[in-house]
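Removed: one protein chain of the complex. Kept in place: all other protein chains.
The block that comes next holds chain A.
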Amino acid sequence: MIPISIKVSLDLVKSLYAKFIDWDNEMIDLETSTRSHATNTAISEDLGQVEYILTDKTGTLTENKMIFKRCCISGIFYGNESGDALKDVELLNAVASGSSDVIRFLTVMAVCNTVIPIQSKSGEILYKAQSQDEEALVRAAAHLHMIFVNKNANSLEINFNASIIQYEVLDTLEFTSDRKRMSIVIKDCRGGKTFLLSKGADEAILPHALPGQQTRTFAEAVEQYAQLGLRTLCLAWRELEEDEYREWSLMFKEANSTLVDREWRVAEVCQRLEHNLELLGVAAIEDRLQDGVPETIETLRKAGINFWMLTGDKQNTAIQIALSCNFVSPEPKGQLLLINGKTEDEVCTSLERVLLTMRTTNSEPKDVAFVVDGWALEIALKHYRKAFTELAILSRTAICCRVTPSQKAQLVELLKSCDYRTLAIGDGGNDVRMIQQADIGVGISGREGLQAARAADYSIGKFRFLKRLILVHGRYSYNRTAFLSQYSFYKSLLICFIQIFFSFISGVSGTSLFNSVSLMAYNVFYTSIPVLVSVLDKDLSERTVMQHPQILFYCQAGRLLNPSTFAGWFGRSLFHAIVVFAITIHAYAYDKSEMEELSMVALSGCIWLQAFVVSIETNSFTIPQLLAIWGNLAAFYVINWIVSALPSSGMYTIMFRLCRQPTYWVTMFLIVAAGMGPVLALKYFRYTYRSSKINILQQAERLGGPILSLGNIEPQPRSYDKDVCPLSISQPKNRNPVFEPLLSDSPNATRRSFGPGTPFDFFQSQSRLSSSYSRNCKDN
């Protein structure tokens, strides 16, 4: 009787939670007009209990909309002042004056790619690219008058300063994630010369530079740009001798047609051509943070959720993004601990040191994060799993860079094995494994397609909706489920206890006090509707929850559904059973002790009590709820009158007889008062003198007035530039590998826009309290 009623109500209610997510107008991505969607209807309440969020970077935190921002061409930095190289007068002048370095740089930008230009009817050129980076480069080149116009099977056209230059494409050395670069071999149709144009990650290009060339400036440029959170690409070229190319071309063709190990062979052959490269410059591409990402992360971190960033990007880029989106607080509160090393021993010592620091600083209210790269992670997971697990438990924040999809999944697995509830969020195909591994997978239906969104339990349009998904939908779902499941136990136990008590006065023979119709209808009709409508219940308004995300702790720690609350409901059902039973058998003793009547009196007592129990546990009454609670009570009488009107039924005329007796009504009121009085008194006492945080916020919210001194925190529209620009570009030279103060020379760089003393400042200082608060509470 218990499991069935719970199962049915929970399933009904859960599908409604999912519908609420689908319906939510505040989670529509207006740009692409995609709604949020809950694919999995069964785990909405788990959303409210998330402890770890593992997030991808590109496309999840960022928009995945690449824009060419800066470049460094043969040692000259463009775009550092304005923040946009395309508006840099010097660069424009250099292009106009035809500086050969700049033109070669632009040529590589425009040509070395797999972009396909499409001429639209209006004469505009649209670029179709697999890689967002390439598209950004081609667009930027076009902006600088090097317009990639046309591409046929073997030739491409470039329009530079109104003159058409044609190239013949000889070979394309494609990009693979191992090589981390791509090259193209072209032949200038006018001069007849053959060139190799390459672009790729710094570590894939710089080692292959022409010996003797000064690579240091480029390396510094790369470092600088990474500090700003920009993605960097090194561009290089080389003029090829006719013979050299012809010889290589044969090998390349042969490699391409191998059947065994072709990928490896091709890579090897490519390697033979890509050397002695002449470095042209470094292009920096910005991937803007999505709107509201810092606020979302800050709010969720305040809610006691730990964030891990898992990205395939470079360490510096990842750290910068992490800083700018509140992943880690800047100095002096935040601290980054690096785990690196190429060998087992190096990783081991590094890991030990980080652990030691972590243990000592854990007592301080500091925001400590560790940074690990894919290689070290591989070693740590393989050989030092225990130490790494301890680190994972100690650390609230982690940045894992250069990780593969399977490592992402492994990290999720690691956290799950520590009994944490994990949520993985990502947008691309490389996040699918992580999303599937996590307790809750959230996919962002972004530019990289729907792969992640399809695999996920929830798909949202933008990262910032995660806040609403967790704090509003997750929290409400958890609260509602907690009430509903415990209430279902309560109501079923109530009937069971009464039956047990009755068995003691019926010679322990197992007579059912209630007739079979009542027993059946009790769970189906009499008690299910009021509690089902409690899905509309909201303990706190959405605004209050958003302002006090710390309240999510009650869900994470399972404060509303645990053995002690369950014991409370158990006790309540026992108490109510005693009340109903004792009052019924005493009020209906002697000449009134007729079986059918007595059973209806006890049943009505239960129904009356449950209406009041639902009422007292409801925080906000909407019209449907009021209708359900009291309409249900009325329906109970209507149903019983109908049954009592059927001469063939066992309880023929019973309900009419009872309703005519004053004793019946007097008994009902007595049951309600005796049953609810202590409950109300206890609840009032706890509500007023032992109030939980939820109670306090409820009181604050409903008594009106300003809710706390914190003021309203509206999401601030932040642009990436505003925060990053003031950053000093100079690199701290002597860094301690473990105890690295974060950006010591610009302490409040990411928060410059807010002066001291603003509400935000106050709020920020709260976050660390909250973190220690939630930790402490969790220890209890």
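The rule we apply is simple: a residue touches a chain if its C-beta (ideal position, glycine included) is under 8 Å from a C-beta of that chain, and two chains touch if they have at least 3 such contacts; residues count from 1.
One rule holds for everything that comes next: contacts and distances are computed from a predicted model.
Trainee: For the chain that's not shown, choose its UniProt protein name out of "ALA-interacting subunit", "Aspartate--tRNA ligase, cytoplasmic", "Glycosyltransferases" or "Protein YIPF".
Mentor: Options "ALA-interacting subunit", "Aspartate--tRNA ligase, cytoplasmic", "Glycosyltransferases" or "Protein YIPF" narrow down to "ALA-interacting subunit" for the missing chain.
Trainee: Out of A:87, A:180 or A:702, point to the residue that touches the absent chain in the complete complex.
Mentor: A:702
Trainee: Among A:31, A:263 or A:594, which residue is in touch with the absent chain?
Mentor: Of all options in A:31, A:263 or A:594, contact with the hidden chain holds for A:594.
Trainee: Per the definition of touch given earlier, which of A:211, A:510 or A:563 contacts the omitted chain?
Mentor: If we include the chain that is not displayed, A:510 is the one touching it.
Trainee: For chain A, which residues lie in contact with the unshown chain of the complex?
Mentor: 16, 19-20, 22-26, 28, 33, 35, 365, 476, 502, 505-507, 509-511, 513, 536, 538, 548, 550, 583, 585-596, 598-599, 619-624, 647, 650, 652-653, 661-663, 666-667, 669-670, 673-674, 677, 680-681, 683-684, 687-689, 691, 693, 696-703, 705, 707-709, 766, 769-770, 772-773, 776
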